[in-house]
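Apart from one protein chain that is not included, each protein chain of the complex appears where it belongs.
Labels run A and B following the written order; every chain starts at residue 1.
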Amino acid sequence: MGDAGVFNHKHIIALRDLSADDIRLLLTTAENLKEINSRDIKKVPTLRGKTIINLFYEASTRTRTSFEIAAKRLSADTVNISPSTSSSTKGETLSDTALNLLAMKPDIIVMRHNVSGAHYFLAKRLSCSIINAGDGAHEHPSQGLLDMLTMKERFGRLDGLKVAIVGDITHSRVARSNIQGLTKMGSQIFVAGPPTMMPPGVERLGNVTVCNDMREAVDGADVVMMLRIQLERQGKTLLPTMKEYSRYYGLNRETLKLARPDAMVMHPGPINRGVELSSEVADCDQSHILNQVENGVAVRMAMLYHVCGGGAVEAG
Amino acid sequence: MGEAGTVILDGMGVRRSLTRIAHEILERNKGVEKVVLVGIRTGGVHLAHEIALRLEEIEGGTVPVGAVDITMYRDDIKGHSPHHPVGKTDIPFSLEGKRVVLVDDVLFTGRTIRAAMDALMDHGRPSCIQLGVLIDRGHRELPIRADFVGRNVPTSLKESVVVTFDADNKPIDVLLEKEER
Partner (left out) sequence: MNLLITGGRVIDPSQGLDGIVDLLIVDGKVSALGEGLTAPAGSRVIDAQGLIVTPGLIDMHVHLRDPGLEYKEDIISGTRAAAAGGFTSLCCMPNTKPVIDNKTVASYVVNKARAAGFANVFPAGSITQGSKGESLSEMGELKEAGCVAVTDDGRPVVSGELMRRALEYARGMGLVVISHAEDPSLAADGVMNDGYVATELGLKGIPWVAEDSATARDVYLSELTGSALHVAHVSTKGSVRIIRNAKARGVRVTCETAPHYFILTDEAVRGYNTNAKMNPPLRSEEDRQAIRQGLADGTIDAIATDHAPHHKDEKDLEFNLAMNGILGLESSLPLSLRLVADGVLTLPELVEKMSCAPARILGLSRGSLEPGSVADITVIDPELEWTMEAEKLASKSKNSPFIGWELKGKAAYTILAGKIVTARG
């Protein structure tokens, strides 16, 4: 057991790098901070005077806004830099961009990047904390944490939960972060999707069972997490048509009946209605898609708070 | 903190002090109407509940008790220092126009009280805030004083004052310990 309440990471790049205690601490902090978001004055002075740069190489209104609100509720100053306004189009390297940003003396850089591992690259070169808001097909730790927080609130525990993750596992950083985090917290994960979207050795990522048929994964599940299909990523070689995908790997009422009666449906958003989820499932009581958004701010506040007081510098 | 220190207030003494504080609160506020108690996590919350019980015994009715966690209002958050775990602030009632008695176990530099007052202000605008503490050990660093004090204890900066609680969060006694360096 580590020293409860001490978070010894300067960066949060991957849930793979965190211990169960670290994750527990982040989730507890997030739960305790949720109160702030329901007040009239939704702000605490904790990170007053801190500068946080949101550096987004990929468009993501949802995640960027959530990080920005989280930073503002902690009284930090935020600067948003996104590809269209950055100099990356002029061919500036990530390393040079980062060094330029460093001149602004940020305390934290929250980055989304399309290349897996770009955050480790940055962490080796910069003195500030780095938080990963999604890197390539690697990890998306804030999404993983907020998914876990939503599940924990619903079931009061993560230990022993049966979680089905369905869709394109190969290209999903959400799947990887959930698999890494949930495994550490004692959940069982069942993944399903077309074999063209199932990466080699996925069962070694954690407590993962690969199911050939989506129904096997959903059978008896406490949580059914549907991943977003991104046409621009999957291209034409992995799937024949969206119609066929939704027929075999989309969640509809019939398939959902196989899960536990109190099962919750999750989706990292934005949803392709009629593809991953039928509309009636997306809008049903079991759907927790909006809760996920709400918990996102609390989880990101917890991440910002803990890296600001992080201890020893960790290896990449 | 190490080995047990010297008992400076025993169980009976603690209970008497809390009872006296309850009476003083009633006297000052002319009853319990509009009075709410907010304890500072964690010791202050336990003591606030004790005081509320006494107020209710004497006056009848119920006195609302809330809890405030001051972690997010601390003035010593710096990069690269171990962080304090965040507790939950739980004030399930409006502070608007209320007479708030802030309760803590030990009053020392006053920085915790400053943080707690900032936190309260973010929850609403009380008509007044009063401060009740079991022990005032001196060494103030801010212009803050308590309205209700269980006992004044002169201490050196090398000592620490600890209020102990049992498993039911009832106060046991107060110890004076030599700080280990």
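One rule holds for everything that comes next: a contact is a pair of C-beta atoms (placed from the backbone, for glycine too) under 8 Å apart; a residue touches a chain by one contact, two chains touch by 3 or more.
Bear in mind the structure is a predicted one, so any value in this text is a computation, not a measurement.
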Checklist entry - Out of all the chains shown, which come into contact with the hidden one? => result A
Checklist outcome for this item: The listed residue (A:105, A:204 or A:236) that touches the chain absent from the view is A:204
Checklist outcome for this item: The one of A:45, A:136 or A:269 in touch with the missing chain is A:136
Checklist entry - If the hidden chain were put back, which of A:9, A:176 or A:267 would touch it? => result A:176
Checklist outcome for this item: Answer key for A:101, A:118 or A:214 versus the chain not shown reads A:118
Next on the checklist: Could you pull out which residues of chain A are in touch with the chain that's been left out?
Outcome noted: 16, 93-95, 113, 115-118, 120-121, 135-139, 170, 173, 176, 199-202, 204-205, 315-316
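Following the convention adopted for this analysis, only the chains that are shown with their structure count from here on.
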Checklist entry - Can you list the residues on chain B that touch chain A in the complex? => result 69, 71-74, 77-90, 118-119, 122-124
Item to check | Complex contact set, residues of chain A against chain B | outcome: 3-8, 10, 25, 28-29, 31-33, 35-36, 39-41, 43-47, 74, 107, 129, 302, 305-306, 308-311
